[in-house]
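Yeah, one chain of the complex is gone here, protein chain that is, but the others are all in their spots.
Take a look at chain A:
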Amino acid sequence: MDVVNQLQRQFIDNSASLHREGFLDDQFTQLQKLQDENSPDFVVEVASLFFEDCEKLINNMSRALEQQQGVDFKQVDASVHQLKGSSSSIGAVRVKNICVAFRSFCEAQNREGCLRCLQQVTHEYSLLKNKLQTLFRLEKQILAAGGSIPGVE
């Protein structure tokens, strides 16, 4: 039972720091509440969809911003809008906030600003992905050791 307690404590700490450092907001907690025995992998599944979506959108933005013959800012903005939508829905607040700034640069047709935001968004998304994957791994370990996931009331 010591192992389970340790894992549970780590889970709680990781979860708390994700919220405290502004990686995730209450929307993520809402998603955790939607998980039940009918849909035990819901949060992992939605997170996976989000990561796939991020990667696809970041690639689109990157390609559009690299265009030598002139950047189609409308195209970049369309991808940023999508990313803002998904990050908001999953509670990825730091990613979402960068998207807000990113959209202003698109509107101003500022390539440098856009490239900076693209860099930031890529960085934030990677950080969040790592932290969530750690959290999900802890969940699996807790369940495998016969414990229950703490936290969500």
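Definition applied: contacts are C-beta pairs under 8 Å (C-beta built on N, C-alpha and C of every residue); 3 or more make two chains touch, one makes a residue touch a chain; residues count from 1.
As a convention for this text, contacts and distances are computed from a predicted model.
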Missing subunit (named according to UniProt) among the choices "Response regulator 24", "hydroxymethylglutaryl-CoA lyase", "UTP14C small subunit processome component" or "Dynein light chain roadblock": "Response regulator 24"
Touching the absent chain when the full complex is considered, from A:Q27, A:N97, A:T122 or A:Q141: A:Q27
Which of A:Q10, A:S88 or A:N110 contacts the chain that the document leaves out: A:S88
Residue of A:N38, A:Q68 or A:S148 touching the missing chain in the full complex: A:N38
Chain A residues that touch the omitted chain in the full complex: 27, 30-31, 33-34, 36, 38-39, 42, 45-46, 49-50, 52-53, 81-82, 84-86, 88-91
